[in-house]
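Missing here is one protein chain; the remaining ones are kept as they sit in the complex.
Presenting chain A:
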Amino acid sequence: MREFRYRRPTDVDEAVALLDADPDAAYLAGGTNLVDLMKLGVQRPDLLVDVNRLPLGGVEPLPEGGLRVGATVRNSELAAHPVVRRDYPVLARALLAAASGQVRNMATTAGNLLQRTRCFYFQDTGKACNKRDPGSGCAARHGQNRELAILDWSEECVATHPSDLAVALAALDAVVEVAEPEGTRDVPFVELHRSPGEHPERETTLRRGALITAVRIPPLPAARRSAYLKVRDRASFAFAVGSVAAVLDLDGDVVRDVRLAYGAVAHRPWRAYRAEAELRGRPFTPELAGQAADAELAAARPLRHNGFKVPLIRAVTVRALTELAESRR
């Protein structure tokens, strides 16, 4: 691999300044994705800025309710946090459904959100990929694309976002705290990731050098009954073939509030707003859940190998919501 320099600042401003000054620099957190990609030559930073010594750990309950999760909190730590387990089971389950125990002990909250797609063609420098090498083409569009997008893809890119955690955070309307050279700002989670469009190499709305410092999860009492269902090709240590994060708040039989997000269907964690709109204010039935999924998936454009994802996501939507509805009775 390319020789690189390594820095380990203890101060956020210093870290951001280092990145800002060097267009080939990259942040290193858990290393569970970046180091692999460096070995493969997919990413070739000349400077690694290790963020593990920054004061970005800890999970704090917020005064107004909800949680603030530091950027370097490990996935395993977050999944085991008692407030997460009690108030946000969707989050704990999404975390525990991901990767392996060893990887979860290393992977961080912010790093998980910024992991790169598992598209075969992105991972192999011998193949065309607009995300890795803009303008080279998208080999996946007409290649082996069973795992890839059914929604919101472009001719330039059909990749999916691989994170489970991100799907739960999309459903929970989390907020991302970001440090930039100009100062700090909040980014609504659903605005963090981009659609591929003509520039799949740009995966987030963050400017270069920006550093995620924390993720805030707002209070959502209904999330105490929430679910994350992940379908995968083997029982553990596999990326999702399709996944659903769901929060369901019923007033009697009537849907007072609902949050739905899909994983492994698009370039970004997919918040299913259309499905939510179908459900809100109506008496819940499994049939209604199916109609809601249909409304969301009406825009689906399956690729050659992944048409099955449409009925699969529908079935998992119905299951997740129905199980939540039944758990109230």
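FYI, a residue touches a chain if its C-beta (ideal position, glycine included) is under 8 Å from a C-beta of that chain, and two chains touch if they have at least 3 such contacts; residues count from 1.
In this text, contacts and distances are computed from a predicted model.
J.: Which name from "Homoserine O-succinyltransferase", "Cation:proton antiporter", "Cytochrome c-type biogenesis protein CcsB" or "Xanthine dehydrogenase family protein molybdopterin-binding subunit" does UniProt give the chain that's left off?
T.: When "Homoserine O-succinyltransferase", "Cation:proton antiporter", "Cytochrome c-type biogenesis protein CcsB" or "Xanthine dehydrogenase family protein molybdopterin-binding subunit" are compared with UniProt, the left-out chain turns out to be "Xanthine dehydrogenase family protein molybdopterin-binding subunit".
J.: Where the complex has a chain not shown, which of A:68, A:118, A:194 or A:274 is the residue touching it?
T.: Residue touching the chain left out of view: A:118.
J.: Check each of A:127, A:161, A:193 or A:267 against the chain that is not shown and name the one that touches it.
T.: A:127
J.: From the list A:17, A:222 or A:238, pick the residue that touches the absent chain.
T.: Only one listed residue reaches the unshown chain, and that is A:238.
J.: Hey, which of A:12, A:47 or A:315 is the one touching the hidden chain?
T.: Per the contact definition at the top, the residue touching the missing chain is A:315.
J.: Using the touch rule from the top, list residues of chain A that touch the missing partner.
T.: Counting only chain A, the missing chain is touched by 1-3, 39, 41, 118, 120-121, 123-127, 139, 143-144, 231-239, 241, 308, 311-312, 315-316, 318-319.
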